[in-house]
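Take a look at the structure below.
For this depiction, one protein chain was excluded, whereas all remaining protein chains were kept in their positions.
Right, subunit A next:
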Amino acid sequence: MLKVEEQQPVEFSPALIEKLGEIVKRYPEGKQKSALLPVLHEVQAELGWLSPAAMSKVAAYLNIQDIEVYEVATFYSMYFLKPQGKYMLEVCRTGPCCLVGAEKLMGHIENKLGVKENEVTADGLFSWRGVECLAACGYGPVLQIGPEYTFYENLNEQKVDELIDNLKNKV
């Protein structure tokens, strides 16, 4: 739930502001609200999640009301309204992936990381959750990791273990 009173001021980096400027140019004059979804992706990629303060800043940038940003951020599943682990493992949980073992794999990830769905590991590195169909049904089970949305296909427990261990070592 949004707690608007908890306003932590946020800053956008110059690189981010430059990117946002490029995005807004894609639309006709006066239609800058169209930039909202891509702008939220860029902001989330930099800040890790969308705090109320970050959303207000986006609203001011696009010259729209705060509520117009909130209603969009709460509608779409990719926007995080609270902090996540540095790596959010999103595993497809829909039919075709379940035919080839996605449910078992999610159980394995839960055990391996030691946290429940949408929780963050103590070191702040990992979260995981089941998401709906990622359009890779022929290569299941699959998972993706933002903000780049790197994609991993034909997974099994061993491959997931290696993936998690590699990410740990990267830090």
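One rule holds for everything that comes next: a contact is a pair of C-beta atoms (placed from the backbone, for glycine too) under 8 Å apart; a residue touches a chain by one contact, two chains touch by 3 or more; residues count from 1.
One rule holds in what follows: contacts and distances are computed from a predicted model.
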item: Protein name as given in UniProt for the chain not displayed, "Malonate decarboxylase beta subunit protein", "ATP synthase gamma chain", "Phosphonate ABC transporter, permease protein PhnE" or "NADH-quinone oxidoreductase subunit F"; value: "NADH-quinone oxidoreductase subunit F"
item: Candidates A:V10, A:A53 or A:M78 - the one touching the absent chain; value: A:M78
item: Contact set of subunit A toward the excluded chain (per top definition); value: 26, 28, 31, 33-38, 40-41, 62, 64, 68, 71-72, 75-79, 93-96, 98-100, 131-140, 144, 146-151
